[in-house]
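Partial view: only certain chains, each at its native spot in the assembly.
Chain lettering (A, B and C) follows the sequence in which the chains are written, and residue indices restart at 1 in each chain.
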Amino acid sequence: MKRIVTFGEIMMRLNPEGYLRFTQAGKWELSYAGGEANVAASLAQFGLDAAFVTKLPRHEIGQSALNECRRYGVDTSLILRGGERLGLYFVEKGASQRASKVIYDRSGSAIALAKPEEFDWNKIFAGADWFHFTGITPALSDNCAAATMEALRTARSLGITVSCDLNFRKKLWTSEKAGRVMGALMPFVDICIANEEDAADVFGIRAEGADVKGGDVRGETYISVAKQLCDRFNFKKAAITLRGSLSASDNNWSAMLYQGGEAFFAPNYRVHIVDRVGGGDSFGAALIYSQLSGWDNQRSINFAAAASCLKHSIEHDFNLISLDEAEALAAGNASGRVQR
Amino acid sequence: MKRIVTFGEIMMRLNPEGYLRFTQAGKWELSYAGGEANVAASLAQFGLDAAFVTKLPRHEIGQSALNECRRYGVDTSLILRGGERLGLYFVEKGASQRASKVIYDRSGSAIALAKPEEFDWNKIFAGADWFHFTGITPALSDNCAAATMEALRTARSLGITVSCDLNFRKKLWTSEKAGRVMGALMPFVDICIANEEDAADVFGIRAEGADVKGGDVRGETYISVAKQLCDRFNFKKAAITLRGSLSASDNNWSAMLYQGGEAFFAPNYRVHIVDRVGGGDSFGAALIYSQLSGWDNQRSINFAAAASCLKHSIEHDFNLISLDEAEALAAGNASGRVQR
Amino acid sequence: MKRIVTFGEIMMRLNPEGYLRFTQAGKWELSYAGGEANVAASLAQFGLDAAFVTKLPRHEIGQSALNECRRYGVDTSLILRGGERLGLYFVEKGASQRASKVIYDRSGSAIALAKPEEFDWNKIFAGADWFHFTGITPALSDNCAAATMEALRTARSLGITVSCDLNFRKKLWTSEKAGRVMGALMPFVDICIANEEDAADVFGIRAEGADVKGGDVRGETYISVAKQLCDRFNFKKAAITLRGSLSASDNNWSAMLYQGGEAFFAPNYRVHIVDRVGGGDSFGAALIYSQLSGWDNQRSINFAAAASCLKHSIEHDFNLISLDEAEALAAGNASGRVQR
């Protein structure tokens, strides 16, 4: 079985029940999530051996985050314990014209304060085939950025394939700093995942003619983004997700995989949203799965788009979709008929 | 008041709250349902005297199933008590491209193990005007099939009108066995209810040109199914429901009633789904109501389609729609404006 | 800061969880709402000094209603205490073709039985810039009608601007009585808010060519309603809300502001409904806000339509939308993209 390692932060996620606003709710749903943990959880559902690396406080809140990963089959044996707090974030589900809101409260978390030397990457990567991180990890702290760099160097030395989802978070760092730090990490990356905004925010790379606020997905114009990314950083492949936000309740969703001048487009999905947080992570996970499966680019992007389309119908961040379900949708069965 | 008797299984139904997946949920909604119980409950809402015949364990779980029928006005005085277990099934509500899932755990239930001689059909049918069953009942066990045959013979001898919803369940029996057993029961049936898939699965009857997986409802092609059914089994009427599954969240829904070469189509409804389990049963119930009311075929099919359209907006299986509500929709008021 | 006083009834609101019907639910959500309280709450979210005048029983249920206003920033210091009961109403949320239902149980409430002399309007209006009421208040009882008249006379004498939302409730009075009582109050009103049905039910004023049951919003035809209202009662301005009910789940929503022969139309919003009760009140509040802000008519109606569009995405009656959120939508950002 293929083994993947992801590295980053997992947080407590708090959201009011249903469509209640932050200021209304008395009962909240509590789950645990974070970009790289989401990817690991999704890959574990597909049946791979996925390990998540982070640092968690020893107290019961930290333990609960670990337990949630373990519950869904993620290997948690590499997680460091210590530090004071678990980062957290609040999610308010939007509907119709009212946007979803996310409030972060993540500074000073155990992982953000972890020192680079706490991670023994040679041990961590034992048996690993793939390493994945996102732009959030180096944004957490300079220590995390340094640890990521060390991880990348080790991965390179061990011949491990590396993927990165740019995932820009403006609350964590500026575009300027992101560009500088991420720019130094990119040479170690084989496959880059981004959406149009990330590419612009982090590297100033822009496609012409795209209107990401409107509901129209005109993916063709994104080829130039992918091309620029690959050209600048020598990525083997670049994948772009394409979200057309019709409203907080309905989105268009598609994706493109680019390699060597060729672009492979997935079909567009019109999704009725249950919970869209984690949508991008589910795409990254499925793309990794398809690459590790040796599928061709068209099949890869179709699978990744289908799996992440399905994420939008699932509560909380983890994409609890099986291989069969994602493949069935990729094969064209979008009718949603009852499975008995 | 007209009296209807239905015969079959009622199960515990377990579904996670909202759109949570089976593997996520800690709190579940628990209700009680089953094809023939659903029909009885719906008819009781319309104000008829509807009795449900089954066998239930004496313990509190069995009692709860009985109580749920009683709560909604179903006559439960004919229910046998005994046996070990109540069948159950798990429902996971789908959304958008993610299909709903149903997992059955019904083998060995009290009704499946009941012996034909436990049912005294002459007593059961005292005062009854109509008898309804579905293809699920004889599929539960050979005993149930024998009991159904005995019920049909008695109904015929008493001049009671009989309706049957084909309702094929591939987990319960093969198409081959279904065809054989149901084929023997059909001569006692006056009105047959089916969808295209049931007709194909049970009797190998197929309409040309229909694409039930797509979202398009092209009802005209179903006339041939109804005609074949009537021709083969000498049904007085055959009703076909037409579901176009656009996604797990949105369906088209319509229906047709066929008699003597003439087909009567209900309007098509585009439904935004709250819970679609029990949709077919609600159609059957409304059709029985309209027939017992002596309505003409067009009014009958319009009412049945409207009542079952409304079922899709109601949680759990029972179609808790009043006569007034169904008639208002059948009369064309689909605006959903607030009733104060 | 501008100060607004509203006068009317606040009730306990009871609704089943989710889409459960009245007859199904074991757990209910309990909130507190009423036309004029909703307006005050909405204005408090926009940052104004909004006071709500009513009478509430001294017991804990009355106190809870007061607390809910206070929680959201409404000035409750003018509320009288005494009487026996709080009115209440039951809300069943509809979906798709199934309409929402409201059952009122409000007779004999503390406010309905309050005597006109209990309200010292000169004191109540100290510091106030605006007074708002709806057609529900005088409909509660003859005492309430007399108190409203007294309030209006005092407001006029103090130079306070007055707005009224016609809000006809056929369960409370007849069209005939409404026309008579409201007709006497209208000369004191500066700005009238209505929908087409209210204008017809209360004053027999009808627009030609409008079809309020269908899903089509053809606002142009409403100009004649506004013009007739202004002409008959000498209103400075009249605002008309335009709801096109496609289904209980989806509506079109727009509005028009009319002044001196000129009509200003807001864009039409297609809304996917979370909870539409209180939609009209949220419009009134936003219109008052825009008028107090000295905005021109086009900006005013755009803001009012946007704020009330957003209400449809919020559970319960209070429109818990901030100024920023309403302005962003009025400025055209309807994409519902996640705000991080």
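The rule we apply is simple: contacts are C-beta pairs under 8 Å (C-beta built on N, C-alpha and C of every residue); 3 or more make two chains touch, one makes a residue touch a chain.
Quantities reported herein were computed from a predicted structural model and do not represent experimental measurements.
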Copy count of the single sequence across the entire complex, 3 present: 6
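In the analysis below, only the chains that are shown with their structure count from here on.
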For chain A paired with chain C, centre-to-centre distance based on mean C-alpha positions, whole Å: 44
Multi-partner residues of chain A (at least 2 other chains): 18
In the complex with chain B, residue positions of chain A that touch it: 18, 72, 269, 271-274, 306, 309-310, 312-316, 320-321, 325, 329, 333-340
Residue numbers on chain B that touch chain A, as the complex places them: 18-21, 23-24, 94-102, 104, 169-171, 213-215, 245-250, 276-277
